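Written out below as structure tokens is the structure these notes cover.
Note that one protein chain of the assembly has been removed; the remaining protein chains are unaltered in position.
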Amino acid sequence: MMSTNKPAASYVKVGRRSDEVTLKPDGDQLWHRWRPPFSRRHWLAWRGRYNPRSLRRERLLVDKRPLWWTLGLGGLLIAVPFLSDQFVNIAAIFCIFAAINVIWTLIVGAAGIFSLATMAVVGLSAYAAAAANVYLGLPWPLMMPVGAAVGLIFGLLLALPSTRLDGLYYALLTLGIAEICRVSISQIKALAPSNSSINGVDSFIPSAWHLQRPGLLLGFAGAFVLLLCALLVFRLVNTERLGLLLQTAREDEAFAEAVGIDYRRARWLVFVLASSALGAIGAFYAMFYRSISLAVFSLDQLLLLFAMIVIGGLGRSEGAVLGTAIVVLIDKGLIGLGPLRIIIVTAVMIVVALTAREGLTGIKAQFQAFRNRKKSERRAARTEKGGEVMPEEATEIADKQLIYRRLFDKRLRDALKSSITPDLIAEHRAKPLGQHSDALDRLLNYFRREEMPDKYAILRVGPLRSCSYRVMALSGRAGHPPRLVDDKLYPTLDEAYHAVFLLRINDLLAS
Amino acid sequence: MLPTGACFGCEGVMLSLGGRRILSDVSLHVKRGEVLGLIGPNGAGKTSLFEVLSGRYHPQQGSVFLDELRLDRLDIFRRARLGVARTYQSPVVPNALTIGQTLRAARKAYAPMMSAHDAEWAARLVRLDASWDRTAGSLDTFDRRKLLLACLMMRRPRVLLMDEPASGLINTEIAELDLLLRKFADEYHLAIILIEHRLELLGAIADRVYVLDLGAMIAEGAPEDVFRDDRVQAAYFGGVA
Amino acid sequence: MSGTLLAVRGLSAGYGPLRVLHDIDFSIAPGERLAIVGLNGHGKTTLFRAIMQLVGWQRGSVLFEGKEIGGTRSLGEGRYTPGIVRLGIAMTPQGDAIFPGLTVREHLDCGAHAKTAWRDRTRRRERVYQLFPQLDELQGALVGKLSGGERRMVSIGRALMSDAKLYLIDEPTLGLAPKVSKRVIEALVNIPLEGKAMVITEQNVALLSGAVSRMMGMHAGRLRGEVGHVGLA
Amino acid sequence: ADDILIGVPTAQSSPVGVGDQKDWLNGVTLAIDEINAAGGVAGRKLRAEVTDIDIMTPEGTVSAMQTLTGKRVHAIASAFVLIPQPAMDAAAASRTPYLHGNTSIASLELVKSNPAKYKNIFQIDPAETWYGYGFVRYLKQLAAAGWKPKNNKIHIVQEQISYTQVISKSVQKAIAESGGEWVLGPVTDIQFPVQDWSPVLRALHDSDAGVMFIDHWVAAELAAFAQQFAADPVKGSLVYLQYGPSQPEFLKLAAGSAEGMIWGTVIGTHADGKGKDFRSKYIKRFGDNMGLVYTGSGYDTVKLLATVWENTDPSNFDAVGSAIRKLRYEGVCGTYTFDNSEQAPPCHPWQTEDVKAGISHLLLQVQDGQHKIIAPAELAEVKIKPAPWF
Partner (left out) sequence: MDATLVIYALYLAAIYALMAIGISLVWSSIGMVNMAYGATFAVAGYAAYFAADAIAPAIRSWSTGVDGMVLLAVLTVMAGMIAGGLFGILVYLVAFLPIHDKPNFAIRSLIVTLAINLAAVQALLFAFGPQQKALPRIFGVGRFNLLGTSMRLDQAITIVTTIVLLALVLLWLRISRRGLEIRAVMQNSEGAALCGISTRWTALPVMMLTGSLAGLAAVLLSQSIFVNPSAGTTPLIKGLTIALLGGLGSVPGAVLGAILVGFLEAITGIIPFLGQRYVLVVQFAFIVLVLLIRPRGLGGLLDETRE
């Protein structure tokens, strides 16, 4: 390569080639093992680690969320049969809203598209499915597919501008579209007699059971399954490839682009997927209530749903579910309180929004961050320990050994520093090698013991006869060249030795 | 069309943004295994030129070539998939992700998916030896740059565009960067285009240097000649070398 | 009290769990130009931000003209900064902490936001344009569209607009071409400091050598006293 | 013995209907207190179970009804819901007697269509269709009485909910049936909430019809209309405001500008002896802003339930249902009888000539700041008076 035969004034080439050559491993095929989702060896993320304090290895569960999920949902499932009709109904409503919110979280959180057309998609497909059932006699099992299809188409339409617009503007656009849907449905004369609501929709609940106990339980069961499906979709999209790509893009679009991620397409995919899921939910909604009304499109309801998501924690499925649980319980469960319950809801909203920065599910992390801050403030107070820790690694060091080692080192250095005197230096200048006084010996031993990075090397330049010497600092890392510390030339080796000695002393004093 | 032997470049690029003429009739080309320097005073249009080459800005005139094919209408990620890798002036990384996740994202960015092995290889290649559990946001400038490089090298790009890779680095790090670039050029035969204000680095590794001023190429050639060129002196060093 | 303008005692600061500064001690007298040189990632910026009360947490005392502006008041980043600025400390942040949507002129005016400065902002603007003629024709341009270098000039210019007693200038030459860096440094050196002081952080010692009255090295979050030695050539 | 529960779903937090539903609740409360003061029903006290209801949505309606049936109320007395069927289904599910003032043909159709299922569901007033027929026939009477309209156009201004739509349709049907005596003028669409009536006024001026039928139901907005109309009236045309003015705030809001406007309701508190002393009782109890419609009907509903419960076991729903079907009760709003396929009282004077045989469709006019009944003749307080802008 021509750069070798080119003198560059300002720059001296030292150790220009790396020691080791990194070859690309061949036989990739061996490593290309595709594992279908959910077929991994461990269902729970166990992490084995070696505890430097107790000196034994321990297994700990990195991610405890699966347990919480099973606890919460299982609890609900077990509890419901013992509830009163009203609360069975509330539980079912909770499941439906939770499903909607989980999917919406997918759109807002994962895809980062701030769409307010969620309920519009639900409503439109609900209307479509209901109409198909009531007026075209579509059997109920086909309603959800129809809903999904309508959702898909609507989603495609909505997705078109989503790449051009961003943030609140897209929100406004979707809001407008939702409003247009509402009004245009409200203008359908055929529906006018029933306030443009479609009633008497078929359902998976036999009409004999409608609003009877068994019907309610069946309805709840259906809603519960719906919620599970929504969670499954969330899991599949959010933590598999698409989710990862989207997260990268969310963090830094420029980076994503440079790496070749087509995040617009990914977004688009997720959005359309989610929309058709919402469509299916819409059909279910119509089936569940056996009727569908314009209120689906109402802005208040939409905002309330959004509040649920935020209360729980935006971007997390557990957040969506938790927030929904709380708000639905208050809003529907305390209906006896009348308007007061709305005040309570608002109070909850305010308190959570003011205190928790990531919603309820983010509180843990927030608390840990807070504690870390306090910890480091305390560490800052006692400069002794950790005082020697570099900024990069200043976080809690698990291995206390290291800290004590450094502590000892610090004491030793302080002792040595005190022993440094001009005549000590003079002594070394006089006789770099050979027998030394005790203090100087201690000092030199200390230097010898130090780690590689702090050491210096001597470079001989010029022909052997009339050579001179320069001082280099070792990088201490394999393949990393030593660098020249300055451009002084030392005629004799001893002077070079002494220069190095001075440098070391310099460093010692500075440290 | 590119001159023979060149594998990447642009012809007669004219770009104006917001009514301002940023680049006027800029052409450059680079061979495989060649390190090309691009210098110029601030605001000369270097980054803009990169944006054109990598596809963020689409020029009003002129076109960008990779070997035979014109890239004109392709977006950044499409060019990236064709093997045009670029880095940014500021060390961008997905702050919240861990290094492991970031590499995984890069692996799975598009078909063919790379194996975890490739990621390890790339990380090793660029000497990114921070723990893979650290979040990218907590890395220092150099490691951030390395992370992006690893993500790019994993795919064995054909061209590497680097915008001020040494800004904010210290000498040892610059030396290491130097090594990396040479390795890419020599062993993996990348064509590298390098915007740099640190002339020692540029002088050391660049085979040719283009000088851009007020959006126009004012000089081209081997570094030392170019640095001595009067117009360059005037434009870039302001008389003082 | 003419002895020291700013006195920092035992200042520690960091971000969350990360501790960056380890009890820093130093002080500046009026009329002084202090340079803090250090490898990157070693806390220069953090030091400045700590003085401006902009870091995650901090403790230790910062006396400005005998007035305590330090301490552990972790009420949230930037709560006290405006007050500190009004006391007379102007800082140009590293990188571009600037207003992308404002024009260059408006941007400079922001620098002269304090009531007194506001009155003769035009004169000050002229002064800045003399330092950086490039900005003169960019007056109406949106700062968000300027190149890296141009942005740096703008934000330095902004600091010069205010009539502070202490300028904290963080890496003025980061990412600047040699020509421009020289100009910038010259500009900084030529600013008359009657009774004022200036602290500059730099990685490139060569640029500053001779230009400033004192140089301190910064390593791993500690000040290493006067710089003469080779640790960071 | 334990109390007899009357479920009263009452809209308290929804955007519309809150005023009416409050009136109804007041009426119910008044009746219950009277009955309890008189020793209750068969020694058992009455108690109202009030719950908030979202009358705009099927979900809300159903869940409110369920709350009530869940509390095992002995009857549900509801002012109205906007979507009848879900409410009726919910009630039918537990067979609880359900008396409502929906004033909707749809409910009646449903009952007719499935008597077995809805046999315990009764509408305590005639369908809204009578607003239309009734009004046009009343015009005929006026003409017969010697009133000369300036032309025979009827200009309809219609709101969008089903209620107003149905009414508008019935008016048009009646016009068509009037054999050319009346012709349909322009039809102007409005939508709640109406911010500003200027466009409507322009339309009215343009059409300059002899009769203007403002088919809207929100008192406040009708009041706004009254004001702006008074500001520049259409000379000599008769203005009819549908139902809305019955709500208490109307007169206060209109602040005198409603003088001479005519409005109607298919059920309302009469001004005869019975009606009068009910009004005085009401005002004594709840202060002087009394709605003319749901106050009285709520009162009557409880009273008639009480009379039924006197000699049927409240918890035997079907028995109560059939008892109600046989019942004939004279209240402050007229006479309630339910023994027809629709299980709703007939509309006097259009369905029966006998004022004692049904609920009267009242027409009222605002005269010197008061609502005065001007028709039907049996109940009229005053004669119609030409409006100020005639």
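The chains carry the letters A, B, C and D, assigned in the order they are written, with residues numbered from 1 in each.
Definition applied: a residue touches a chain if its C-beta (ideal position, glycine included) is under 8 Å from a C-beta of that chain, and two chains touch if they have at least 3 such contacts.
Note that this is a predicted model, so its numbers are computed, not measured.
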{"item": "Touching the absent chain when the full complex is considered, from A:I153, A:V183, A:L407 or A:L424", "value": "A:V183"}
{"item": "Residue of A:V345, A:L416 or A:V485 in touch with the missing chain, whole complex considered", "value": "A:V345"}
{"item": "Those residues of chain C which, in the complete complex, touch the missing chain", "value": "52, 54, 76-79, 81-83, 85-86, 90-93, 96-102, 106, 109-111, 113-115, 118, 142, 144-145, 158, 162"}
{"item": "Residues belonging to chain A that touch the chain removed from view", "value": "161, 164-166, 168-169, 172-173, 175-177, 179-180, 183-184, 187, 254, 299, 303, 306-307, 310-311, 314, 339, 342-343, 345-347, 349-350, 353-354, 357-358"}
{"item": "Those residues of chain D which, in the complete complex, touch the missing chain", "value": "12-13, 15, 18-19, 22, 160, 186, 188-191, 193-200, 202-203, 219-221, 223-224, 227-228, 230-232, 248-249, 252-253, 255, 289"}
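Throughout what follows, only the chains that are shown with their structure count from here on.
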{"item": "From chain B, the most remote chain by mean C-alpha position", "value": "D"}
{"item": "Pair joined by the larger number of C-beta contacts - A-D, B-C", "value": "A-D"}
{"item": "Whole-Å gap between the CA centroids of chain A and chain C", "value": "34"}
{"item": "Residue list for chain B, restricted to those that touch at least two other chains", "value": "140, 171, 199"}
{"item": "Touching two or more other chains - residue numbers and ranges from chain C", "value": "18, 41, 233"}
{"item": "For the chain D and chain A complex, residues of the former touching the latter", "value": "12-13, 50-52, 54, 56-60, 62-64, 66-67, 70, 82-83, 85-86, 89-90, 93, 106, 160-162, 165-166"}
{"item": "Chain A residues touching chain B - in the complex, by the definition given at the top", "value": "1-3, 6-11, 13-14, 16-18, 21-22, 24-25, 28, 31-32, 241, 244-245, 247-248, 250-252, 254-262, 392, 475, 479-481, 483"}
{"item": "Residues on chain B engaged by chain C in the complex (per definition of touch)", "value": "17-18, 39-44, 47, 89-90, 138, 140-141, 164, 167-171, 197, 199, 235-238, 240"}
